[in-house]
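Only one protein chain is missing from this complex, and each of the others stays in its spot.
Note that the chains take the letters A and B in the order they are written out, and that residue 1 is the start of every chain.
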């Protein structure tokens, strides 16, 4: 049964299975285990990023393609839902239309970019996605009439997903309101999307993709049209990223360039994939959980450490909470060098 | 044994289109300028825009040339190249701010001396940094594109953050040296002096680079190495050393481009390198990865396009360059001047 749900791709390490199980339980019961606005918010963020990172892993870990436009696709999904809810009213139909349109647009855009760059050489893709994603980010902040510009858009989700909607009294001290439902929409949506990705990479399509990553020349010689497979992977990955963006928008009831399109999120995604373990899918779970937790809790710790060494030169600036990215960058380089298989690779080997 | 039919090669007369084909990339620049003239009815505005487009193109060329050569020579793609632009700009601007006495004086000679010192400081700093970057970041990931992209991107983030640690998170505003402020009027059009200087400098660097590549042995080794590095080594040249040299020179040029760019915008920020990378990538892709000439033409096209479109329809300026890239890749999928690899 479990094997079928996981598409036959078992964790293959008892420690890993234990950790994954723990994460699943914590996320499934987060509102009850860790009641509190901030902790539930963190849990929702972890859910969304697991899907986002898993969809990126399909591209990077399984396809061997580096993209810098993943936040763009993520943003397209988020803005799709935001615009639909703004203009069509706060209904579930608007969510469906927005998410569907976002996923389609993301896939179409990925198709065009992929066709232009992947047929020449895979590194073109990295360069072109960087250029296109930056241009789109600029465009979104300029078209403030439509997108709210730098301020973003705040909108209303269906009443049943809002805190004002009550469907019971309390359960284990947790209020049974729309916010709780909203969390479970995000959680279940993420779970389904993640299992879908797992299914994809373990399908014949996923295996061809891996063969291409190992040796594209040979794959082509055997008769697989490498470009088609790569472009298909790009489209699929973009569509799932857009759906993750839609879930995030439903949860936040807000979209803005900083929460969906920024380069920093792109770097977070890269870091999560590499630290979790490229080409494993489960790496996405580990990487996203670790990084989101670290961001929410370690950053404060770093700030505290910074104030401890206040008297010393330079060190306080280096340990400033705003320099979080500096240390992530260093960590990132070191992981690519010394830890290329990530946590999952390590656990499976050990 | 029967006689083989006599082989009598004839030269078919090439059609005009066939003869023009190799020159098409070069012709695109004047074509775009003419198209600009048709789209912008006011001749003096057009002239102003053309000069600023050329100036911008020259600066992008300075920043991009190193990247394209490094790729051509060693198949190394450096996503951290933008870091050199930022560092060059910050070092250059710091030097200029220290030399306030020289830049504030209304003397062209003193101003140029200050500019020269700033440029030298920036190039030394970014050259040294390029050497370190190559050793620490790039060398361990030779021959592995995926890791190169990831690691050099990581390098860019670290350098950006270090700039903030050293110079603070605020943007630094800088005004140009006295004698380079203002504009001269030519044929009714106001041409900013600084832009003219940028065009001149770009031309000089391009000419110098071409001369080095065509007329010196190092240049021969670089050109041969772009084509077939293995054979260059089999002839007895230490390509690795040449590559490090090119990497350092390319980084120094990016630093030079950074100073010029910073003074052009009159503000520098830690993210400017990252922003410049967008244009740099577009330029090296449409030029043909590895080709200096293609990079030069591509940079001019991007600079002109950006300025014309920004005048006509400001919001689509950046998108227009993406459009330009798409159009050129549809025409030539490997870029305007594709570099032929022997392997």
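By definition in this document, contacts are C-beta pairs under 8 Å (C-beta built on N, C-alpha and C of every residue); 3 or more make two chains touch, one makes a residue touch a chain.
Just so it is clear, contacts and distances are computed from a predicted model.
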item: Listed names "Alcohol dehydrogenase", "NADH-quinone oxidoreductase subunit J", "ABC transporter ATP-binding protein" or "Ferredoxin", with the criterion being the UniProt name of the chain not displayed; value: "ABC transporter ATP-binding protein"
item: Shown chains that the omitted chain touches within the full complex; value: B
item: Sole contact to the chain not displayed, among B:212, B:228 or B:275; value: B:228
item: Residue of B:30, B:101, B:143 or B:236 in touch with the missing chain, whole complex considered; value: B:236
item: Chain B residues that touch the omitted chain in the full complex; value: 217, 220-221, 223-224, 227-228, 230-239, 340, 342
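Rule of thumb we're sticking to: only the chains that are shown with their structure count from here on.
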item: Separation of mean Cα positions, chain B and chain A [Å, integer]; value: 34
item: Footprint of chain A on chain B - complex, ascending; value: 77, 79, 137, 140-141, 145-147, 149-151, 153-155, 157-158, 160-162, 164-165, 169, 274-275, 277-278, 281-282, 284-285, 315, 318-319, 321-322, 325-326, 329-330, 333-334
item: Chain A residues touching chain B - in the complex, by the definition given at the top; value: 60, 64, 66, 116-117, 119-120, 122-124, 126-128, 130-132, 134-135, 138-139, 142-143, 263, 267, 270, 274, 314, 317-318, 322-323, 325-326, 328-330, 332-333, 336-337, 340
